[in-house]
Structure formats: C-alpha cells, structure tokens
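Here the complex is missing a single protein chain, while all its other protein chains stay put.
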Amino acid sequence: MIDFGAVGDLAFVVSAYGMILGGIGLYAFSLGRRLRRARHATSAAPPEPPADRPA
Amino acid sequence: MTTVIRHLAVARAIAAKDLRAELRGRQAVTSTLFLAALTLLIFGFALGPDDARLAAAGPGLLWLAVILSGVLALGRLHQLEMEDGAFELLALYPVPRAAIYLGKALGGFAAMLALGALVLPLTVILYALDLAASLPGLVLVMGLGALGFAAIGTLYAGLTVRLRAREVLLPLLLLPVVAPLLLAAVSATANLLAGDPFGELSAWLQLLIGFDVAMLLAGGLTYGLALEE
Partner (left out) sequence: MATRVLGIGALAAVAGATAFALFVVPADMNQGEGQRIMYVHVASAWLAYLSFGVTAAASVWWLVRHDPRADAVALAGAEVGVLFTAATIWAGMMWGRPVWGTYWQWEDPRLTTTALLLALYVGYLLIRRLTDEPAQRATRAAVVGIIAAIDIPIVHFSVVWWRGLHQGPTFISPDTILSPPAPGQFVAALLLMLGAFSLAWLWMMVNRYRLARLEWEGEESARRGRLPRLAAPVPEPRS
C-alpha cells in the first residue's frame, strides 16, 4: 500500500470526497438553473397564432 | 405451425435477396472483408514483431478484427438498402416484423461468418497460432459469436439507419453491448487453442449461447419498432 503518512492519507480522501460531491453538486445546481430557465420560457411563450381558415 | 413456416419462408426470401444483391456487386460486405484482413496486418505492426506477444494476443486480435469490420458490414447491409429506397418498402410488406428481422439477421450472420472464415486462417498465418485439434471447436465458437453479433447488430443497424450520424452511432451503441460476447469468444478461443487446461470452455460457451438467445429474442420483438417510423 502507498504510504501517505497519517495526515496525507486523510487529505487524499477528503479531496476525493470534494471532487465527487462537487461534481454531483454541480449537476444539481445546473439542473436547477435549466429548470428555472425552462419555466420562464413557457410562461413567457407567445399565445397561439390565430386560426387561418381556408378560403 | 403454418405461421412458423411462413416466418421462415419470409426470412429466407429476405436473406436470399441480400445474398443475391451482394453477389451482383452491391459491395456491402465484400469491401469489409478487405478491411478485416488489413486490420489484422496493421495489428501486427502495432504489436509486433515479437512472435510470443502476437501469439498470446492472437485470439483477442482475431475477434477484434471480426467485430470491427463486422460493425461496418452490418451497418452497410442496412445503409445500402436505405439508399436504394428498399428499406422503406420492406416496412410496407404485410409480413410479420419478426420474420423481416430474422431474414436481415440471417444475412448479417452470413456476413459475419464470411468475415470469420477469412480472419481465422489469416490469424493462424500472421500470428503463428497452433490450431492443433481445435478446429471444430473454433468453428463452433466462431458460429456462436457471429450469431450473437449479427442478432444485436441487425437490430441496432435498423434502429440507426435513418440517422445522419449512423456511422458513429452504430459502433458506439454496439460495442458496449457486445463486450460480454467479445470476452466469452476470446476466452473460448484462447482456451481451445491451449487445449482447455482448466475446463473453462463450457462456461464460456454457455455464456455465448445465453447471449445469442437473449439478443435474438430482443431483436425479434423490437425490430418492428425500428421499421415503423
């Protein structure tokens, strides 16, 4: 086993946790943003165009 | 019983049509045969010139060549039909979708067997493999591997044929799915060549058969969805 030393070992683990939780958090954050944008888009959508009746 | 016969008749007609088109110079599969041979050659440049290393890698390289050119061959079997407009016609025939799938898969199986028939002797020559008494077993493994690959490859080729990015998408979808097939085929081949020292062969053959059955069923049930669009 690689010996990181008592402090180094835990530091490695903490940084691993940071990377993984950070990645998941990033996805969650961007998901929230996409959802908000989509909701604004639908609420701001123009009304349906008037019906064109064929002659 | 008559429905089974009908299925088989339709399948045979479709497979025969593909074979005839190929013999008349459609070049769906025949071009990939040259590619398979070329792949084996450049593998040698990549991994050689040490004979021992090449011989050890032999089974893997054999199946890599078969699968990589097989992806192209199966894709082209659908693609060229699509370009001729025949694929759309196929969907219009009032025949069971599973029968159409069976016919296309048979054609694909024949293509894979052709690739295997070329690659096997070439591998023996190029990588100095010792066939010994293992040829019947190798033919069996080649058959099972070809069948499974054709089964899922035909389905995915039909599913992606209408997409512009099909040349990239087909291998992208196919290669992960056939990983267990590749693993089992290579292991079985290596075991056969070594004389099956640990008796693993039956396990790998069972895996191949299981894979084949699962993919044939899946293809038969869902190919119709790929046709209707």
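Note that the chains take the letters A and B in the order they are written out, and that residue 1 is the start of every chain.
As a working rule, a contact is a pair of C-beta atoms (placed from the backbone, for glycine too) under 8 Å apart; a residue touches a chain by one contact, two chains touch by 3 or more.
The structure displayed is predicted, hence computed values, not measured ones.
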Item checked: Residues of subunit B (touch criterion as defined above) contacting the omitted chain -> 152, 155, 159-160, 163-165, 169, 172-173, 175-177, 179-180, 183-184, 187, 198, 200, 203-204, 207, 210-211, 214-215, 218, 222, 225-226, 229
Checklist line | Residues from subunit A at the interface with the omitted partner, ascending | finding: 1-2, 4, 9-10, 12-14, 16-17, 19-21, 23-24, 27-28, 31-32, 34-35, 38-39, 41-42, 45, 48-49, 51-54
